[in-house]
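Shown next, in structure tokens, is the structure this report addresses.
A protein chain is absent from this complex, but the other protein chains hold their places.
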Amino acid sequence: MSIAQKPPLGWNSWDCYGASATEEIIKQNADYMAKNLKQFGWEYVVLDIEWSEPTADSHAYHKFAELCMDEYSRLIPAPNRFPSSANGQGLKPLADYVHSLGLKFGLHIMRGIPRQAVHQNCKLLGTNKTARDIASTTSICMWNTEMYGVDCSQEGAKEYYESIFKLYAEWEVDYIKIDDICRDYPIEEVEMVKAALDSCGREMVLSLSPGPAQLEKAEHMKEHCNMWRITDDFWDKWELLYNMFERCEKWCIHSGAGHWPDADMLPIGPILQDYDKANRTKFTKDEQITMMTLWSIFRSPLIIGGELTGFDEFTLSLVTNEEIIDINQNSYGAHPLFRKSVNGVEQTAWLANCNNGDFALALFNLGEKETIVTAKLPVEGDYTISDCWNFGECLMIQNEVSCNIPPHGAKLYRLTRTK
Amino acid sequence: MSIAQKPPLGWNSWDCYGASATEEIIKQNADYMAKNLKQFGWEYVVLDIEWSEPTADSHAYHKFAELCMDEYSRLIPAPNRFPSSANGQGLKPLADYVHSLGLKFGLHIMRGIPRQAVHQNCKLLGTNKTARDIASTTSICMWNTEMYGVDCSQEGAKEYYESIFKLYAEWEVDYIKIDDICRDYPIEEVEMVKAALDSCGREMVLSLSPGPAQLEKAEHMKEHCNMWRITDDFWDKWELLYNMFERCEKWCIHSGAGHWPDADMLPIGPILQDYDKANRTKFTKDEQITMMTLWSIFRSPLIIGGELTGFDEFTLSLVTNEEIIDINQNSYGAHPLFRKSVNGVEQTAWLANCNNGDFALALFNLGEKETIVTAKLPVEGDYTISDCWNFGECLMIQNEVSCNIPPHGAKLYRLTRTK
Amino acid sequence: MSIAQKPPLGWNSWDCYGASATEEIIKQNADYMAKNLKQFGWEYVVLDIEWSEPTADSHAYHKFAELCMDEYSRLIPAPNRFPSSANGQGLKPLADYVHSLGLKFGLHIMRGIPRQAVHQNCKLLGTNKTARDIASTTSICMWNTEMYGVDCSQEGAKEYYESIFKLYAEWEVDYIKIDDICRDYPIEEVEMVKAALDSCGREMVLSLSPGPAQLEKAEHMKEHCNMWRITDDFWDKWELLYNMFERCEKWCIHSGAGHWPDADMLPIGPILQDYDKANRTKFTKDEQITMMTLWSIFRSPLIIGGELTGFDEFTLSLVTNEEIIDINQNSYGAHPLFRKSVNGVEQTAWLANCNNGDFALALFNLGEKETIVTAKLPVEGDYTISDCWNFGECLMIQNEVSCNIPPHGAKLYRLTRTK
Partner (left out) sequence: MSIAQKPPLGWNSWDCYGASATEEIIKQNADYMAKNLKQFGWEYVVLDIEWSEPTADSHAYHKFAELCMDEYSRLIPAPNRFPSSANGQGLKPLADYVHSLGLKFGLHIMRGIPRQAVHQNCKLLGTNKTARDIASTTSICMWNTEMYGVDCSQEGAKEYYESIFKLYAEWEVDYIKIDDICRDYPIEEVEMVKAALDSCGREMVLSLSPGPAQLEKAEHMKEHCNMWRITDDFWDKWELLYNMFERCEKWCIHSGAGHWPDADMLPIGPILQDYDKANRTKFTKDEQITMMTLWSIFRSPLIIGGELTGFDEFTLSLVTNEEIIDINQNSYGAHPLFRKSVNGVEQTAWLANCNNGDFALALFNLGEKETIVTAKLPVEGDYTISDCWNFGECLMIQNEVSCNIPPHGAKLYRLTRTK
């Protein structure tokens, strides 16, 4: 009930490390966050996929790879990659480390039960049934060969899901990102996951991946998880960012305390995708401003994808702008004011309310030429204006604002009524 | 630019009189409005379809009926039904009468050019082209036989539309409801209509019918008209009211000064449909409360459909509730908070901001049994509560409200922050 | 019952003259047919669209043009274009002329009732109802502005259709091509047309246009008309001919005595389309052979589109090949044997039974390079081969045939069993 009352802020290992994150990598990013970001509200450090796979070494999955597993069909960390997990300690030592920095620890899991447990017909905790009994015969992930979905109508299914959440609670995990469950949305399995979490004795944020989620499932998701992906994997390509405006338009009315439509991770700074170790985000600075502005006013969870220790000054400025974070954390009612073409250049404006009565107004140039964007508040009166990105240069008359915006760029203002 | 900055409030002849309204009927409703409703903000008196058809006598259309028309292919009032229009005076005398009461006069027109003008190959004003030249060969209305659509690519088309708006300006019309243009949305014809209105020298509200409008045309409609129907004809049936919640959810982000998604007329009081002259609305009182509450917070134009002179005390109370009208006229940012089933009863809540910083919170019971609805504001704090419909009996703790609601019923609250 | 027991053979004015055929044109083509084609089985001379329109002068329609009409809302010939029709004689004198040559006379009509009759509210024969009473309010042709569909549920509708067929019977018409009725297939109107024809006292072929007809209406069409178009207008473009193979594959099982899927007219010889008076068919000779071969084995009606008096020797040879005509008139059971790509060249083969026990085998090269096509009969045995187009050069072993075919070309063989 009290979790994720505001959009979670954190970092996730996927964008940089794919399947190959290690204990060392998690620690170094946690260290950086504690030192440089914590004071701005950032708190979750999330270990993404394949922590049970000893040979994982890139963004690619090794098909049908053997995973580390306990006697109850539960995946456990690969000790070669997570040395502190040796001797059955699991991820508890790593979580402890993160907690010691005043941060929280998140973990990625795949929906379902390991295929290797099914084909070896392994035991389950708390039931006489076996892995083979509860595996769904037709539910598989389209991009990963490790799991079978769980057939929730089978005896033992509930016990299995309870057993894994019990393990994560023992490890003191604070955030579960569950994968292969959002787009197609197997509704019984979602409900069983939520019930297992609720009964495990520890509060954890529940995040569903990958998208795009289905709009008609919005109410069910609001009640069964804390965040859900409204998009497939988001990367540093303008086309994907451009399309996010339409996604946000569809989802904005479903955002609120405890339930956040999720526009996915922020590919900023060094994006160490395995195909190019020296890679940095391909977004221009203007595009990064646009992304941060949209994620902020839309109140998406903000989960950084880049390697923190390689952040330059500009990248750091994006995630330490207090006004941007305040609007993300404390506004409400965001929605597009308009989206139109003016002199052949597409532009849009978003409006939200701040909790002190101010307005947040975001103006975007979605086109290929510099343009002027003008927007008007829905309430009469005179206002003062604060420029959250400190670009300066805008016109304001009473409740109407105009400014120049470069191609793919954005401005974000906070307006305070004076009379 | 300055028209329809708030949702229009008015009365329309269709629900009671169909195709058969007369000068006398318009006047008696205008009189009632001036005396009883004007002080609450109601101002438009709208004459609906078939004022050119001498034999119209019910909700039915007489197929291929001969219409009254001037020498330039422009429809004019049937003098037997509008005596003051004799001698080429048109609807000017009737508009004058409405204006004399401090009200405004609205008029329904069909998109296109009369078929009778085309088959007689009549003249057009301001061009050598004829009716035959500009008629579209394949564009007809699916429910009325009077008009051909205008082929906007033809020379003379622009002059025709300018000629009819010139006539309406001469008559001093304040509001045009143009029909057969919203659902399929012939985009060139919409633009030509808007341009003709803009150049006619008189401000008029432009209202498009019938719906359901297409969501992907939202931005174009925002820029080319003042209100557009989000539904097919709305009548006093629960199923239609129930479905309006989904329509409002889709359209709420497109509402704003000068551009209003329109949930259609309010079938309250006497609905003198020709099939039963003694008919009154079939909505229960709870359903009428629900309708008024949704239209209010969604900021639909409020256009009364019932015969005003037959209003009883309850009906009058629906349209003279100052809190309801204030929220309709002066709030913004309305959106659904949730829609879910609780103990088998469907419920939903809507939230909007009032222009003084208050919240408007509407709670609805969409099910068949009495139920409790609970909703929470997106902002922390302590609030006082005002019950717009004066039902009394609700619980409030800080920023959270609970109340009992009967089946198909609603409550509307205004919440003011105290700390 | 006894009509169209074999596919009709004839000529039609559309391909050359569009809306502008005249009495003189019909006569000159009838004369040519009587002299050169009649002995091969050709018999129908069909006057196509717009014979009531005095100003028709090309393939284009004059929108909303005034038509010649009798007092009962029935269209009659424009006397300036059909002088013999003067004094109320209608097309009887022209039909008489065609009959005097030992040929039959066909006539095009549009489904429905003239709009001008509706807007003038004209009388109908044999009923007190008027044109306005029976016109459908929403049924119009998408490419011609002359008619409203008939609302078959209205009193008077049946009498109207009977009145026009009575007129055609008086004129001694032998073949009605009714337009705007096949693709969308208004089923009540088709049935009313068929009943009117059946009761008019004269046998006439009933042909429905334009296509593509809907496959699921096949059985209804078999029982209510004699031929129906399986394609939109067919012209001399390879793409259209190529696509006909798929259409024929779908329709072949529905061909039989009295009911013929119709692949449309043969654009051969001079195609005097108004945009180029000197035009001849753009099909190559090989493509014309392919077309004649497919139409023959598929048993499409053969209706020549080119101006007969301009036929050259090659064109004449296409329509006077007795073997081709015999297969068209006297085979059955046609179906594709295969359609495949061999060495990158698409080829197909069709097989039919001749009524004397022979097989007709058509081989087609649908590709862009010369290729060898091989096909095998479904019955063992030894056969002799006859080459219907006299190309010579083919291989035959027992019941298997191979031959070279140029791109877009075809061969047609007749195989007779010897043991």
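Every chain is named by a letter (A, B and C) in the order it is written, and numbering of its residues begins at 1.
The rule we apply is simple: contacts are C-beta pairs under 8 Å (C-beta built on N, C-alpha and C of every residue); 3 or more make two chains touch, one makes a residue touch a chain.
In this text the structure is predicted, and so the values were computed from the model without any measurement.
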item	value
Shown chains that the omitted chain touches within the full complex	A, C
Contact residue for the chain not shown (choose from C:D57, C:D96, C:E249 or C:E323)	C:E249
Option touching the unshown chain, where C:G211, C:G269, C:G306 or C:P336 are the choices	C:P336
Sole contact to the chain not displayed, among C:E219, C:E368 or C:D382	C:E219
Residue among A:Q5, A:S100, A:N128 or A:T145 touching the omitted chain	A:T145
Absent chain, residues of subunit A that touch it	63-64, 115-116, 118-119, 121, 132, 135, 137-138, 140, 142-145
Hidden partner interface residues of subunit C, rising order	219, 222-223, 249, 252-253, 256-257, 332-333, 335-340, 351, 353, 355, 357, 376, 378-380
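The rule is simple: only the chains that are shown with their structure count from here on.
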item	value
Approximate Å spacing (C-alpha centroids) for the pair subunit A, subunit B	43
Chain centre separation (subunit A, subunit C; CA means) in Å	65
Where subunit B and subunit C are represented by their mean Cα positions, the distance between them in whole Å	53
